[in-house]
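Here the complex is missing a single protein chain, while all its other protein chains stay put.
Note that the chains are named A, B, C and D in the order they appear, and that numbering of residues resets to 1 at the start of each chain.
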Amino acid sequence: MTGILIGTGVLAAIALVFSLLLTAVNKVFAVPSDTRRDQIREVLPGANCGGCGFAGCDALADAITAGKAIANACPVGGLAVAQKVAAIIGTDAGEQEVHKVATVVCQGTIDRCKTKFTYHGIEDCIAATLINDGNRACQYACLGLGTCVRACKFDAIHIDEYSKIARVDTDKCTACGACVAVCPKNVLDLQPITLPVRVLCRAEEEGYLVSDNCKIGCIGCELCKNVCKFNAIAMANHLPVIDRGLCTGCMMCAEVCPTGAMWGDLDNRRIALIDRDLCIGCGICKKVCQFEAISGERKSIHEVNEACTGCGQCVPKCPVKAITLPIRQHVRDANAKVGTSEGVAAIPKDEAQPN
Amino acid sequence: MSEKKNLRKIFMNGILDENPTFRMVLGMCPTLAISTAVNQGIGMGLATTFVLVFSNLVISLLRNIIPEKVRIPSFVVVIATFVTIVDQLMKAFVPALSQSLGVYIPLIVVNCIIFARAESYAFKQPPMASLVDGLGMGAGFTLALILLSSVRELLGSGTLMGAQVMPASYHPMAIIIRPPGGFIMLGLLLLVVNAAVKAMQKHKASRAKEESV
Amino acid sequence: MQRKLVVSSSPHLRNEGVSTRRLMLDVIIALLPTAVASVWFFGGAALNLLLVAVITAVAAEYFYQKLTKQKTTVSDLSAVVTGMLLAFNLPASAPWWIAAIGSVIAIVLVKQMFGGMGQNFMNPALIARTILMLSWASLMAANVLPHAGQWVAAAGADAVASATPLGENPASYSLWQLFSGNIPGMLGETCKLTLILGGIYLLVRGVIDWRIPAAFIGTAFVLFWIYYGTLYSVESGSANVLYQLLSGGLLLGAFFMATDYVTSPVSPWGRVIMGVGCASVLFVIRVYNPSYPEGCSFAILFMNVLTPLIDKLTVPKPFGYVKPAKPGKGA
Amino acid sequence: MSLFHVFPGGIHPREGINGKAVTCALPIEELPQPSRVAIPLLQHIGTPCKSLVVKGDKVKVGMMIGEPVGFVSAAVHSSVSGTVVDVQPCILANGLQQPCVIIDNDFKDTWVELTPVAEPDKLDGKAISQLARNAGLVGLGGATFPHAVKYSLPPDKKVDTLILNGAECEPYLSADHRLMLAYAREIVTGAQTLQHALKIERVLVGIEDNKPDAIEAMTKACENDPTFTVTAMPTHYPQGGEKQLVYSLTGRTVKSGGLPLDSGVIVINVGSSHALYRAVYEGRPVVDRVVTVSGCVKKPANYLVRIGTPVEWLLETSGGLLPQARTLLYGGPMMGMAINREDIPITKGCSGITALEKSSALENESNCIRCGRCSSVCPMCLVPSVLDKLMRKGMYDEAERQGVMNCIECGACTWSCPAKRQLTQSCRTSKKVITERRRAEAARQKAEEARRAAAVAVQEEAK
Partner (left out) sequence: MNSLLLIIVGGVLVNNFVMSKFLGICAFLGVSKKTETALGMGMAVTFVMAIASLFTYLVQHYLLIPLHLEYMQTIAFILIIAVLVQSVEMVLKKTSRSLYLALGVYLPLITTNCAVLGVAINNTTAVEGGYNLIQSVVNGTAGALGFTLAIVAFAAIRERLEIGNMPKWMDGFPGALIGAGLMSIAFQGFSGLIH
């Protein structure tokens, strides 16, 4: 019995002595620590990708704590992380930026863009640009030697085995921008994932020079500019520049582009659909439509035909909100004008599943 | 029913998904040191399981009493107590095994598995779940020890649990039961486990894909 | 005429005289006399082991690279060198499967699993030898008596020596016996004459740097001299400098193992440290460690472990190096 | 008089002797003028020139067509007489486009009026610098550093040595060699003019000992001037590297990141000295240079070539490429650039056109075997094998820490690598990345400072 008592006593004594010691040390070596920093570090993703512009997550945590960076500085974590960080430092999370992904602004695959010579050297784009500016005939082309692949911390970018050009896996891409920073040819760019049309060419050259080198390069023909009904396209340095504020997503530019340099998200092209129950036959939509895609007599139900580009100009104009913009099911028929085809095209994706 | 299922999941978690040795790579010191013979592996595994279960239980029970700041010393005291108990018990009942495990029994105190579970699980979860978690983790640890030690004993001494297994013409590869062999065999086992896990995940993913299609 | 010119980075000239393959070939050439000597002294068993080790090593490399879908690099001959060196570290009495296991360990575990040629941080042949020795000490005992030249007659049974040159009760061998290789020992360790010839060939061809062997042998010489105090005398048995230098794997190690590019430091001073370190550890093990009569492989392996550290500490200063300017002083 | 110092590392490529033997005995011949030249407006390190001509302008030989812009710049002159066709971007040897003045030759070869300097002995540093700028003088050895900058000595720097670089260590090339034989006196006079203008005590002439005739010629040319010393240096690549040359001849080490100027030395190429002579005593700007055409061509030669002549024309005159030619080089085989087209114009920095057949340079890379050859031959005492691995893992910061910026890209490491690794290319890549990062960092800091200054201004205004 005494043994137990002695044991307990000794243990208690040790504990007491040491706790006193610890307290003393704690007093002497007290460091005013900012617990917020550790909390912030905790919520950051921890990939140390450097996408924020600081040297890793620790550095960003320091910066945020010191007030040198804002709550939504981490591009990888997105809004979720920004909100948590904001909660810790007690500020507003800020608005979430549009969901962006890295985009390869070049379609010069090995079968489309010529090679200048047989490159013999290090498999790295930066190294290759030092040798006669890379072996692609077009000086703006993706070299496809994978510098971006090695820069990506998220395994989201790869060199296509057959076309020898970078491809982004949009599911994995976090828009950290590492690949954009590292690409010597600047063919990578962060763009909103939802863009309907993109100019996938950076060749700021005369058209004949471009077409000498590449089958899919922009030749500066200005067809897109001319076809755009909304004045959203201007030309600069032999390349179209899209004003995103004016672009309606009609994708006409992509449709007319002779080379394919203007890419359109044609799989997700939209079409106007007029709810037959709601339509009052006011004819405003018909008037607004720039593509002769809506027909119908006054006071009767209006129809949309295959010419519709999905620009959506009619939608806000409809006084009874009868027009929606579902994704269209088949390719637009450019020849369909009012009076030439039946207006039964628009079958929304979700309702159109056969059986 | 769901409660039971849940506990079962917790238990299996310790054996498969978060196997302390193969998946979390914790508690390497005893794993490498005593896995030269299967009986040692079993002994160590059980001793660790005992400590794990009880320390998890006690810490979970005390989780609302122990202040956040002194939790580490508290864990240490709780764990050390059970280790001392196990040490004394083994000395009394299985002196030979206790002798062969030597210093590694008191060293259970500093086994990262126990600490990790106390810190990341028992301190936050109710007693029953903690207990089962301890059991699962202990079982996972024991199984890993048995696996590693049987490979090492078989190749290194040609025996299993002390009984001659390999044919007489087999020359046991003595290095496997020496320290380098421990490192290398565990490394190779980890490679195998990693490959297996990867294959399983791939299989699961493809199955999930098929199902969704 | 449109010709497709090749465009690559400067320089556009290469030293045609050196290539990995050529270097390995040189090592093989340097090892060949010793191989012949080992067959001369130990007979068909030696030839057997050499063949098994080399063939297994090459096959292991080939199949590993096929299996992991890499480009096969068997043609750089490095596997052949590894196989030969491994066989040189086996006693004539070793069974063939030991050579095979050793080769597989050396090639797969030590070399290929760490990235292949140039990526292993320890000498494959030595690791394999040591693993074999720690595993099957009795089978790896180097106590087969040589039957110089009469191997056809003696092929039947291997005569076993009661004592090896080094060990607990070292037998006394004359210097000439030690030098010519007419002593029990590992296949490639015994004949010092051919080892020195091979070493000189490598030095002349510029394949190996003189610093490692010089520092190795020199340090060993000095240490044993200090310890034994006598250069050579018949009475002192093994306790003299020349006896120590000429027995065991010291020369094989100094010329062929410690100089392995991959596992020795790159910088000149690092190489000196490597040689000195090898000799020191060898000395400690030979003199103070009764459980291993021969410490050469351990000594080299130990220095292999330290090689990355030595490399890190002996990085040469760039030409015209200036210490980073202190703030205020300007660049 | 001066003790000879051996710089660390270096190599002795066999081609250094065999390759040079092809052309070193051939005297300089004047290349017929091409019908059209393209004269790049940037033929030096620094800011491009501003074009002074437009389409349709008539030009004469020696007329300034590009005006230097900024401090680090040198003028560009027309090399033929004729009509300007256009000013448009053309692809140069590095594969990049640069604006070029394209001139159709009228083959009249009418020169502008040349005015030699009246009293060359009275030139001072400032005047000679201005002269060099207007005459388009750049380092003709290949570095193309504007000489105007080289001659403007900061007042706090004391320069006691002028080095004439006649090493020409690059295999195959013999342009400087032939130049020294043909114009030894002019080269020496050019150097003397500079020596007097900048008040430099001594002139050291360094020539590799594989050119005994050039050593003899130069010794003879300067035998009356006691301040001149001609040194025969061992043939040892890269003997002609600036830092190596300075060390070899003076024993001084050019500090990392510094210029020879910091060690009290100015180094100029013999070709530049010759050009300086012409600018001073003939009033003639740089409109031509000696170019060696060697290797796999029918008729190797040393040509005096007008700037802007396309490579094609040189090759044609030399009988064209031999069928086994696989690589065409703009420059020598160790440091020259491989080119893939023959319409590239000759610029001031081009000392040779070399064609090579397939060699072991085109073997595939294999793993580094850590033999240490690269670091033992590196004249800058770097460890290229490690720098190479760091570059391939994208660890540029670590590469910078290990001194990759000191690399002079001489190619000795790659030459000696048994695994045929592209060590020079990876060092060059690291250097490029690091330079760009530094530039970006500087820009960022500048922007930051501007932002801060603006903020301060706003605050003060508010007060």
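The criterion applied here is as follows: a residue touches a chain if its C-beta (ideal position, glycine included) is under 8 Å from a C-beta of that chain, and two chains touch if they have at least 3 such contacts.
Model, not experiment: these values are computed from the prediction.
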If the full complex is used, which shown chains touch the chain that is missing here? A, B, C, D
Hidden partner chain, touching residue among C:A37, C:L109 or C:L223: C:L109
Please pick, from B:P126, B:G162 or B:P180, the residue that touches the omitted chain in the full complex. B:P180
Missing-chain contact among B:P106, B:G158 or B:P172 belongs to B:P106
Going by the touch rule given at the top, which residues of subunit A touch the chain that is not shown? 3, 6-7, 10-11, 14-15, 18, 21-22, 25-26, 29-31, 33, 58
Interface with the undisplayed chain - residues on subunit C: 68, 109-110, 113-116, 118-119, 121-122, 127, 130-131, 134, 281, 284-285, 288-292, 295, 297-299, 301-302, 304-306, 308-309, 311-312
Would you write out the residues of subunit D that touch the absent chain, in ascending order? 367, 386, 389-390, 392-393, 395
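Keep this in mind: only the chains that are shown with their structure count from here on.
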So which one's got more C-beta contacts, A-C or A-D? A-D
Based only on mean CA positions, could you tell me how far subunit A sits from subunit D in angstrom? 46
With chain centres defined as C-alpha means, what is the inter-centre distance between subunit C and subunit D in Å? 48
In subunit A, which residues are in touch with two or more of the other chains? 116-117, 120-122, 127, 130-132
Sites on subunit C at which at least two other chains make contact: 5-9
Provide the residue numbers of subunit A that touch subunit D in the complex, in ascending order. 116-117, 120-122, 124, 126-127, 130-134, 139, 150-151, 182
Quick one: in the complex, what on subunit C touches subunit B? 109, 131, 134-137, 139
Listed in rising order, the residues of subunit C that touch subunit D in the complex are 3, 5-16, 18-20, 22-23, 73, 76, 78, 115-119, 209, 261-262, 264, 266-268, 315-322, 331
